[in-house]
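A single protein chain has been omitted from the complex, and every remaining protein chain is retained in its original position.
On to chain A.
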Amino acid sequence: MRYLPHTDEDIASMLRVVGADTLDDLFSTIPDDCRRPRDLDIPSALTEWELNDLMDALSNSVAAPPEYKLFLGAGRYDHFIPASLTHLLGRSEFVTPYTPYQPEMSQGTLQAIYEYQTLAARLLGMETSNASLYDGASALAEALLMAIRITRRKKVAVSSLIHPYYRRVVQTYLEPTGLKMVELPYLENGRTDLSRLDRIDDLAAVAVQSPNFFGCIEDLAAVGEKSREKDCLFVSSFTEPLAYGLLKNPGSQGADIACGEGQSLGIPKWFGGPGLGMFASKMKYVRSIPGRLVGKSTDKDGKNGFVLTLATREQHIRREKATSNICTNNSLCALAAAMYMASLGGTGIRELAKLNHDKSEYLKQALEEAGFKITFKSPTFNEFVVESPPNFETTYERLLEKKIVAGLPLTPYYPELTGKYLMCVTETKTKEEMDELVEELRN
């Protein structure tokens, strides 16, 4: 096996050193009744060339761009990733180290993550960002738990327009400890109904997502105001951070914590993971933040450098009193996001965000002109909900055969929205492709 460097002679000589006769002798401490009665029953080893064929076959049976045109977002977005990013990110020096526990040997990762924290904080308009969490869903759960710790209250209000899967993850995290999540309904215009908050007391946090699951841009300033009224934390969630190239960022609207999914920033869709849990907050809460933080420091000669810091929040020091149980995070994905933000620059991210918005508006308008109804009137970024004519299912199936995925049917997530589809348009879609989609839908 090419991954194992030992020759028979190496094994024999090493066994002599340790005083064992056979490799099996090394396992003498394992009681008989814990041993495998027989060999593993898994397929025998494949050569690299056989494996190539197997993996090609598996991956070829998946509908993926560019062959398929996905007008599909809902928490995973189809964005272009520059070849230079993929190339840099593939460097062994980034891919094959562990967490930078030894700063003197890890300055590359540490500076890169410090830069990620900075760019993430700037994008979200927050004072500080951590080094990453697993994904947008666990980031939201962690944010709510942090608010619960800070306020010592046991209840959170969560918009029903936060990604349905995120809300389910939050539920999983809160349930065993008796913490409560109340859902805020949505209004006819596709935004969260904040008036419900008037009837809920003792809140640790109120969480909304913007753009929300329907693609609508929430009135974050209003949420900020409401949460101050309620004296609770304002958690601003997101699934599409590219939006903040164009929209007002959560920090400027009063968010205490901004958290969400960073997959849009240079990370492949990968069937939903790994992505990037982004987590940023006000500096005053820094000691309550979950996960790793990279900070600036100096070496003993006074030279600048970076280290992991405020580790006393973390599980390896604090154990059951830690701010989170997270250890391994999504560092390489954070690095991808930093590279992506650096590649776009301030000028680029603005134009790219506009392009997403404008293309999505183009399709929205074209659909309206073709007689389709746009369900919610609030402004949107790159996703929106459209109503299908009766018997649309067959059209949807026919389009799939033409390798076009015409949005996401919303019924499984919002049973009241039968026949409504969530459409997404990113920079990867051309005008021709949108025209083709509308043409097909007309038929």
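Methods note: a residue touches a chain if its C-beta (ideal position, glycine included) is under 8 Å from a C-beta of that chain, and two chains touch if they have at least 3 such contacts; residues count from 1.
The rule is simple: contacts and distances are computed from a predicted model.
Peer 1: Tell me the UniProt protein name of the chain this structure doesn't show, selecting from "glycine dehydrogenase (aminomethyl-transferring)", "3-oxoacyl-[acyl-carrier-protein] reductase", "Cytochrome c oxidase subunit III" or "Amino acid ABC transporter ATP-binding protein".
Peer 2: Listed in its UniProt record, the absent chain's protein name reads "glycine dehydrogenase (aminomethyl-transferring)".
Peer 1: In the complete assembly, which of A:T192, A:N212, A:S227 or A:S324 touches the absent chain?
Peer 2: A:S324
Peer 1: Looking at the full complex, which residue from A:A204, A:V235, A:I257 or A:I349 touches the chain that isn't shown here?
Peer 2: A:I349
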